[in-house]
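All protein chains of the complex are present and in place, except for one that has been dropped.
Up next is subunit A:
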Amino acid sequence: MQNKLLSESKHGNTKNFDVKDLKVALLFLLPSIIVFSLFIFYPMLKTIYTSLFLTSTGSKLVAFAAIENYVTAIKSSVFQTGFESTIIFVLVTVPLTVIIGFLLAFLTSEELRGMAFFRLIFSSTMGISVAASSIFWQFMFNPVNGYLNKLMLFLGQKPIGWLTDPKYAIYAVSFATIWMNIGFIYIIFLGAIQSIDSSLFEAAAVQGVKKTYLMRKVIIPILSPTFYFVITVSIINAFQAFGQIDLLTKGGPNNATNTLVYQIYQDSFINLNSGRASAEAVILFIIIVVITLVQTKFSESKVHYQ
């Protein structure tokens, strides 16, 4: 009996707070709290504060500017193109990565001979860094020797400047990004599909239920928390994509791939205008928060937790 009471007070959410526990807890939490304060909360506040000032090239605050940094950023055509390409990038990469990752996991979920091999292949991009992946893709996009243009010639089409033509560059970078991110999404989905109770599938097989029906009515609803997790993570990552842009296009051609993150980086570390860069960072932060909230609201009705 006493044991049970104790266990409830330790694991449950009863309100019997222990003063001794508070001291120990603070000690155990202290390292995390210090790092979070120093490298997440303080810099966040500092970025908001800096965004309200004009700054010198040495990042010194020169004069209070209220929302001037925001106004000049939003009015500039570079920012507007950057905003557009960021949105295109997110809208292209997130759904395709999630759908392809899910389908590959679904196709390889059956325990058949040789499946382990396919699972290794499809998860492999998780083990290749953005930098190495970008270099592999830079060659795929190579105007002369790359496979994509070889394919275009084979199909009787004109070769395309994948990374040098402003019309195509953002799609080319998006395509490479989808490939880079499939590995992680695939592993998450595969683990989730395999943890579904297999008696469910046996029952479905006995009743002669079609696979597509099974997928739509059983698997996808059961996996809705996984979809929610994967979509949220993908959206946040897509807004932060940096390495592939830095290595493949450096924001070009003609700012076609100059996404918001890349502009923040350039404004703060190349143009040395941290006031402007901070304002852009705050704008991007607000966009991410709003989208995450909207997505959470939207998926509340769709996600079923078991």
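Basically, a residue touches a chain if its C-beta (ideal position, glycine included) is under 8 Å from a C-beta of that chain, and two chains touch if they have at least 3 such contacts; residues count from 1.
Keep this in mind: contacts and distances are computed from a predicted model.
Within the choices "Carbohydrate ABC transporter permease", "Molybdopterin-dependent oxidoreductase", "1,2-phenylacetyl-CoA epoxidase subunit A" or "Phosphocarrier protein HPr", the name that UniProt assigns to the complex's undisplayed chain is "Carbohydrate ABC transporter permease". Residue A:Leu29 is the one among A:Leu29, A:Leu91 or A:Leu153 that touches the chain not shown. If you put the missing chain back, the residues of subunit A touching it would be 3, 6-7, 9-11, 14, 16-18, 21-22, 24-26, 28-29, 31-32, 34-36, 38-44, 46-47, 50, 59, 104, 107-112, 114, 118-124, 126-133, 135-140, 145, 147, 179, 182, 187-188, 190-195, 198, 201-202, 205, 211, 214, 225-226, 229, 236, 239-240, 242-243, 246-247, 260-261, 264-265, 268-269, 274, 277-278, 281-282, 284-285, 288-289, 292.
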